[in-house]
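Dropping a structure here in structure tokens format, bear with me for questions.
Note that this complex is displayed minus one protein chain, with the remaining chains in position.
Labels run A, B and C following the written order; every chain starts at residue 1.
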């Protein structure tokens, strides 16, 4: 019996574990370390219409139990992602979730329409929450009306289900979640990074060239759990939860809070084998909790 | 020469270091450990009109580089705070900042009017950002219009300058800051805690009886620095910065980001001598940075 | 109360995940009543961030040493269990108000459950010194995690209960209480809340002292983390703080 499989719109997951967008590139590097087919899914790096060079360096800084990044959506652009990266990924038996980004609605629509036709792309992740670009990104994710419209526009063209990735940098995440649900989203992924900043104590200047960056890692887990908990109470579409997962217990917590699957970001930098390690540890954890199938954990905190 | 003194509306601070509200009670316990007169100021526990019993326990939980609390504004009530706590504090040569909380505008106004007449209360801190009470608190801190009106109402009755304590749980903290400045605030204190949650992995239930709690400690420092940096660019009233300070370098960072003084919360639980220790370390730190007076650091990151 | 970098003198595993650690320093000179606790910072960084409250289980003023007994369970106590003699540990204490020893009485029950047992050891010693005869009733999950049976035996009658029956009576401390004559003037209890509840209702009518546990922040009374509701007002308040008003309260004071 497979005790770990999860069925979500567009996604038949062997297990609920996947690397988070931006923390795994397009898989090539990690493929040198382990067989990518063990993963539930892969959320590939944000893709935009054109090639993006991203922000100046330094782009990362360490903080207490966390890190800041301001990569700035660097990616080779839609064409190359489809022709090179996604094609290369076809050798693995793993559904891909394509992270879609842009500046204008048209950009999102173009990327979504084209990338959703790639045979191994089984779902889109609409990135309306990137804090590290001046235009687009997070601006779409902080206003419910705008978020809903964008979701609807992308849904209209996408050949696969659409998950919308929410920003935690909002007063009321539930209202954004409800709006994207109304806009036709098939699921939600959350959370993206919190906007943060680190200064160089000697000079007083920001460490990251961009000034601010996105905070990720264990430091943000309590915020992520809270938001997943609240959103799952108010929407009926599934949630892919993330934010600070570093060990198997964190996965249990996200599922308990109401996520149906989880993504692991920063922890891949700390321990490149973290995804397969957690996948291996899950069955024993289920035994420990006296649970047959992992889906029984979903939303347990509400019951 | 005093290299550490800071002049702020209503406050002549010997140094820019003060314990944050809620992490120091009314000073009695720490007075057993050191002379409170060494402190720049003391931000006393939130005071409401009536006695409050607060939330059920457990009220605290630990997280990575942080903690959650849901005390729920427990306090002995306005009368007792004035007659017992503030009177007792008069023996120390230290200006008090009274943290004012309530459910309705009238409550805030009543507490502000009365407590601001206590001789050692030199400023008020308007708590529009407590995440741990069902009514009042944070609801005032997430809407600029409401925040401005409350500020104006309190300013109208307060005998001393009013600092408004901002919540980080908002989409646009600058708009709230500007609103309270327009409402007549003499200063801003920031940040209060981020709303978070921890689950018990075994049971899936929230560890804190209240469900959610406020996240504080080093984990939130990057968020706090970012917000102080942004707000200080857009308002002309001074900022008392806080969020995750545990060592002297953190103080430098907050000043660099634009704060004129800082408050220390959670770190008092970790090291009860943290405030006097940092005060002692500051002069050597100024030497190291080649700076004569601490005020030269304020807003350095913008220059 | 003081904060001190104390030196580890001894660290010994008593049972599965149960450790006994002896620490030396000047702070010991401030220790008095049994049932007080210390607030320990197990690492210099933020992993973990908060201190851990642990009861003082015995005091040796002559040597300037005291002992704690703790279960290595979560992050903090696991780190504590890796310390070896010569290491220093950041201790804040002694904290709180302990068990009263100057009582009028001849025989008393000392009732402990699991890691609630440790403070009863110093209590028992001090009671004997003032001529009170302690009868120990100690409950554990199983024999694996049982400790100090002999030490308590040396101080007075000792009854053991284990949930799984692997040592002593099978069951809870209340089963033993049921079987013993109640020829006591007082009882003292420390253990999980359900035990305190059961014990205080079984021994209703006899003056008792209960030691409570609550999650703590500051440990010194400043943060209101560890508050318990009281049945009646205490000093004009409807609540007490476990850390500074307790951890020991007269039975009946705290709402159970």
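Everything below uses one rule, namely that contacts are C-beta pairs under 8 Å (C-beta built on N, C-alpha and C of every residue); 3 or more make two chains touch, one makes a residue touch a chain.
Remember, it's a predicted structure, so these values are computed and weren't measured experimentally.
S.K.: Quick one: say which of A:23, A:188 or A:298 touches the chain that got left out.
M.R.: A:23
S.K.: Tell me which of A:9, A:54 or A:283 is the one touching the absent chain.
M.R.: A:54
S.K.: Sort through B:15, B:47 or B:65 and give me the one touching the missing partner chain.
M.R.: In the complete complex, the chain left out is touched by residue B:65.
S.K.: What is the set of chain A residues that contact the non-displayed chain in the whole complex?
M.R.: Touch with the absent chain occurs at residues 22-25, 28-30, 32-33, 45, 51, 53-54, 57-67, 69, 71, 74, 76, 217-218, 246, 266, 268-273.
S.K.: Under the stated touch rule, tell me which residues of chain C contact the chain that is not displayed.
M.R.: Against the left-out chain, chain C lists 45-47.
Everything that follows uses one rule, which is that only the chains that are shown with their structure count from here on.
S.K.: Measuring from CA centroids, which chain ends up nearest the centre of the complete protein set?
M.R.: Looking at where each chain's C-alpha mean falls, the closest to the middle is B.
S.K.: Could you tell me which chain lies farthest from chain A when each chain's centre is the average position of its Cα atoms?
M.R.: It is C.
S.K.: Mind checking the centre-to-centre distance between chain A and chain C? Centres are C-alpha means, answer in whole Å.
M.R.: The answer is 47 Å.
S.K.: Using the touch definition from the top, which residues of chain C touch two or more other chains?
M.R.: Only 46-47 qualify.
S.K.: For chain A, write out the residues touching at least two other chains, lowest number first.
M.R.: 64-65
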